[in-house]
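Note that this complex is displayed minus one protein chain, with the remaining chains in position.
We just call them A, B and C in the order they show up, numbering each chain from 1.
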Amino acid sequence: METAVALVQCPDQRGLIARISGLVLALDGNIVSADEHATAPQDGVFFMRLEFHFDPARHPRPAVEAAFADLASQLGAEWRIRYARDRMRCGILVSQQIHCLMDVLYRHAAGELPMDVAMVIGNHDTARRTAEHYGVPFHLVHATKDNRDAAQAEMLRLVRESTDFLVLARYMQILTPAFLSGYGRDVVNIHHSFLPSFKGANPYQQAWDRGVKVIGATAHFVTEDLDEGPIIEQRVERVSHRDSVETLRRKGRDLERLALADALLAYTHHRVLRHRNKTIVFE
Amino acid sequence: METAVALVQCPDQRGLIARISGLVLALDGNIVSADEHATAPQDGVFFMRLEFHFDPARHPRPAVEAAFADLASQLGAEWRIRYARDRMRCGILVSQQIHCLMDVLYRHAAGELPMDVAMVIGNHDTARRTAEHYGVPFHLVHATKDNRDAAQAEMLRLVRESTDFLVLARYMQILTPAFLSGYGRDVVNIHHSFLPSFKGANPYQQAWDRGVKVIGATAHFVTEDLDEGPIIEQRVERVSHRDSVETLRRKGRDLERLALADALLAYTHHRVLRHRNKTIVFE
Amino acid sequence: METAVALVQCPDQRGLIARISGLVLALDGNIVSADEHATAPQDGVFFMRLEFHFDPARHPRPAVEAAFADLASQLGAEWRIRYARDRMRCGILVSQQIHCLMDVLYRHAAGELPMDVAMVIGNHDTARRTAEHYGVPFHLVHATKDNRDAAQAEMLRLVRESTDFLVLARYMQILTPAFLSGYGRDVVNIHHSFLPSFKGANPYQQAWDRGVKVIGATAHFVTEDLDEGPIIEQRVERVSHRDSVETLRRKGRDLERLALADALLAYTHHRVLRHRNKTIVFE
Partner (left out) sequence: METAVALVQCPDQRGLIARISGLVLALDGNIVSADEHATAPQDGVFFMRLEFHFDPARHPRPAVEAAFADLASQLGAEWRIRYARDRMRCGILVSQQIHCLMDVLYRHAAGELPMDVAMVIGNHDTARRTAEHYGVPFHLVHATKDNRDAAQAEMLRLVRESTDFLVLARYMQILTPAFLSGYGRDVVNIHHSFLPSFKGANPYQQAWDRGVKVIGATAHFVTEDLDEGPIIEQRVERVSHRDSVETLRRKGRDLERLALADALLAYTHHRVLRHRNKTIVFE
């Protein structure tokens, strides 16, 4: 038996749940988890996540996929199927701060994240020892503002074939449109503020200057609009007049680790759907 | 068009979602919201909440109910249907502290809670003015340990015909097994601690004595086992060495209001299912 | 015996705590609570809050104040003393949404807030019944964009002599510089977003459009720069793709009530100090 996750989104219409779940039944599948969401009671957009067991000896993957493709074309739906056996391959980009990298690698080693870590790319050598402790290949691609295009071309060569998505684990260089379109898959970033507050550089200094009483961190998909991509997860924590910029940074590191971990947990379980500039994150 | 909510729970088995959602389709209904939960990937218990629109001119309520009854008997399911038009009638019991009562009545007046408030019963007269401000009938049933049986018999007479569920909004008398079985419907209590910590009397004093750093409040269904019923919602907040028992009580009053409000919001939208001593609360 | 709170802020310098607490000792006073904060380990700004008992028969208020004035001139300090017996008089401004008003009045009636409520001013009549339920005078001053100056002149006449500070409990008109400078005392506003995100109109719609996973509310001092005044308190809560603008508003009403209540609790206990565009809030 195999486990598959089907993600479907389409214009809302009568009978969707019956038809989609009926398709699984017709494939002799057994739904182990189902989630739905509609953006409005009527005439909105409908989203469904179905996790089901099926017997590939009776219904091989191509047959399952053909059945979904057929139904999707009737419904005007976008869809994809992921198989639990095919772990997603993750590439991690990192700069000098390694707390998010370390946290992701630890969680992966502890079995929390159903993915493979294909490589770590650093624009400094700081993260090498941590990557190697966890048995992950490390590549140094020294990127600066001056060699950005060349560096990102090299990075693209490294990740294009061997990863299914990227994580920016406090990677402090901006990815170029050329890189993003060349890669063409999801890139998850952890931003060290409670977006949309404090975009851009040094958000903890900005937060301290404004005197906020709560700080946050935001995991989001990277788009060409910096700090504007769809938000996957946010974490917040109280601060006070006692906090310096330095203690905000320390507290923020914990928020960053937790927001990124939650986002990756949801993403690798195929619980995140993108719709326009927002996300549906099934729990 | 009418809006109905169907709640179904039964042994998990293949094809449940397709069959239940197919039934709505056969009734020409339109599902506006669906939630499912299974206690285990296989062979657990399955729960489903379906909110759907249907046309009573084509399929009157009895026909809808007959269709569900028929399917339920095939599935070995418990089920019930609620109609949005039939607002549940709530009876509220209160003692001398009125913050929860006031909060529920305000939310009801603001249109947050889809229910009717049939009456307030107080064992003191403290709450009368608040009830009357919101136009709700107030009954004084002076209950003490000594006249408990007579008082609860009078209360039962008041609520039996005119309410669909009861809320104990800081009602400090224990309901007898005779009352509970005589009433036979749901009773929601707000307990002023983070259960199962600090059962029994004066939980804020207990919390202060133990020196906890977080306090809580718990909304739960009342059962004959005091403070042991299924938990619906819990709210928590940080405290510190600076807090006295009095400030714990003040902070706790906010937690009690919020936990009770969340529980009632879920309950009146038929999002709470009971299973053994636990709850499924669909969001 | 009387209870006084002294608030002192001055350039940091050696011996401040000893000198200020020594002054209380010289007045035969008994410190019941002390809090200090410095913006930097050295050469920053120093803040102190001292709550103490003293015997006015031996040291009348003018003598206490003269002693503080004398020390303050030596230290280059700003200072003020408040006496617990002199409850601050609060004026509340409100528009059509009354949840914050109702919450403040309830807390006041429950003894949580050491202040008097001098009056409620509404620019609609919506809040009259609530104010009168709590025995507070209600004044209707119908303010619109067109009669703003005249309306605010009338409001100023109402509050100038009879209040020590104002609360904007979801008052949706902008106070003019003329009003603010004419009033010359503190005005506390509750803003329905997690500032600095979503300034301006309809913040819950803005939050929904951006797809944030956490919303907030902010209590702050009003300044001539709209939504830019010193933040006193912020409250936040998780939301998800399931939330509509309407449920964000509902959740937000709770955040607004709690953030405003916390801010008023701190303010009326003289635990809030302003410094540039930030606050020190002693717990």
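To be clear about the criterion, a residue touches a chain if its C-beta (ideal position, glycine included) is under 8 Å from a C-beta of that chain, and two chains touch if they have at least 3 such contacts.
As the structure is a prediction and not an experimental result, all values here were calculated from the model.
Novice: In the full complex, which of C:Glu36, C:Glu65, C:Asp186 or C:Asp209 touches the chain missing from this view?
Specialist: Touching the chain that is not displayed is residue C:Glu36.
Novice: May I ask which residue of B:Val94, B:Leu113 or B:Leu195 touches the chain that does not appear here?
Specialist: In the full complex, the listed residue that touches the missing chain is B:Leu195.
Novice: Pick from A:His142, A:Lys199 or A:Arg242: which residue touches the chain that isn't shown?
Specialist: Here the residue in touch with the unshown chain is A:Arg242.
Novice: In the complete complex, the non-displayed chain touches which residues of subunit A?
Specialist: That gives, for subunit A, the contact residues 99, 102, 106, 110, 112, 129, 133, 240, 242, 250, 253-254, 258, 261, 283.
Novice: Take the complete complex as the reference. Which residues in subunit B touch the chain that isn't displayed?
Specialist: The list for subunit B reads 37, 194-198, 210-214, 216, 230-236, 240-242, 277-281, 283.
Novice: So which bits of subunit C touch the chain we can't see?
Specialist: Answer for subunit C: residues 14-18, 21-22, 24-25, 30-36, 38, 41-42, 238, 283 touch the chain left out.
As a convention for this text, only the chains that are shown with their structure count from here on.
Novice: Let me have the rounded angstrom distance from the C-alpha centre of subunit A over to the C-alpha centre of subunit C, please.
Specialist: Averaging C-alpha atoms per chain gives centres 42 Å apart.
Novice: Distance-wise, how many Å sit between the C-alpha centres of subunit B and subunit C, to the nearest whole number?
Specialist: 37
Novice: Where in subunit C do residues touch two or more of the other chains?
Specialist: In subunit C, 240, 242, 283 touch at least two other chains.
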